[in-house]
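Incomplete set of chains, arranged as in the complex.
Labels run A and B following the written order; every chain starts at residue 1.
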């Protein structure tokens, strides 16, 4: 009786090749023993817990009783604090650490950041409610605030952004970007955590929207699907690498509307109340109140 | 031995602030005791069950035996009816209800709607098969109908749309919109449940497509990725709120093709057999058979 192997000598040698540290190089992350590593699953839970805390009943446990609401928020805050402290530490240690003393400092810093983040949640809820109002006012198809919170991708994307932005401001590396990408995958809206966004912000439909790292957006701004607020180009340093952290994305002032698939590039300013039409390519400042449209299309009857 | 707390006094006061009903306002939905609430998880199951019933073997249990097929469909229909009745009731009660008698009426109405919806499934399967044929005929890369059903996002998006549209016609609030958003997140195709769509409808690739609430689409229409059939603007009422339910999206007649990233806005008519080129911005009627393209691009050699 001969036993047939599913993994023969050829595949064993492939396993050897794949385990070779020379071949692994940057494909393999050298972590320190026992330290948490950034985890997409844990970040997903962090986002869900935060949404549950901010909008009780709309997310998570769908039944909420006013008599017991506080117990649910208490349990969720405790869990959020535990998960977030761990993931913040994962972010702080992603590039390695020197010694035990430094590690203890990072653990203490992670706990502090998590606590500071949670303390911002009441204010974050208030701002997000202005985004709900903006989405409601901007869409004749919307029937209630509840529908906006439950269905509209703008709320999911902007929630994640406000979470990610707050963590970035508190000094957390990497983790904010991962949180943004969760919303990007879920909604097709890609907002860099570094972007600064005012109140009453709404994105309609949203698929394909890109908002760059140094963009600054005022209050009452509305974007449609496919809008890019991007960089035109970026200067290289002496080694030919892009110089990091330069302001290179647009400033969009209050009450601006940008229609679908418009591309706005570079550190330009779209003045207060301006309107950018669909499918246009804008690389220069647009004055206050101005409207920018695509040039005429050609029509031909066969 | 001192016990270190993870939730200190500061976080306890944050929990108090987050549980304050003043702060909660619209962020908190006041439901009635024991009533079902719209549930994304349940709607996902409803969509999966419907896909399984319509295309047995392609979705859900991947092995199907012609001798036992009916048992599977029977069990799935029973489960669908239970889930759908509950979610329809959740939709009907989303804005609250007055008294026990009204609630009983809504329960009865939910049961009736679920039953009527399921009765439409045989016809829905026939229409969706025309969409499969259209996708197959329109793509040289497609190898079989089976490949279309298994892989093409257009089938997922249009299935959800036909489900959502049928529920909307039967008078269900909110739920149809949530079903549309499930497909939007899965495929990047955003079709409002109110849109009317004919047979043999296909969307190629699809990411970024938006079809508005009052759009009317004929038979044998094909859209490419990034196409918007949107509203140009919407009139406000005396209070400055958008007037709901006005026809404000395009009518697209039979045999029209709209190429990628084209933006078609307002209650205009794209006449039978017309072609809209990629990346154009169309806000006026396009006569029957006409072709509309972007104006010439600039080329420069460095």
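FYI, a contact is a pair of C-beta atoms (placed from the backbone, for glycine too) under 8 Å apart; a residue touches a chain by one contact, two chains touch by 3 or more.
Not measured: the values here are computed from a predicted model.
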Original post:
Since every chain here shares one sequence and 2 of them are in place, how many copies does the full complex have in this file?
Top reply: 6
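We adopt the following convention: only the chains that are shown with their structure count from here on.
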Original post:
Can you give the whole-Å distance between the Cα centres of chain A and chain B?
Top reply: 24
**OP:** Would you tell me which residues of chain A are touching chain B in their complex?
**Re:** 53-58, 62-66, 69-70, 73-74, 77-78, 81-82, 115, 118-119, 121-122, 125-126, 128-129, 132, 137-141, 143-147, 149-153, 186-188, 205, 207-208, 224-226, 259-261, 277-279, 293-302
Original post:
Any idea which chain B residues touch chain A in the complex?
Top reply: 6-8, 10-11, 14-19, 21, 23-31, 33, 37-40, 94-95, 173-174, 177-178, 181, 184-185, 188, 190, 192, 194, 207-208, 210, 212-213, 226, 228, 230-231, 234, 241-246, 248, 261, 263, 265, 277, 279-282, 286-287, 289-295
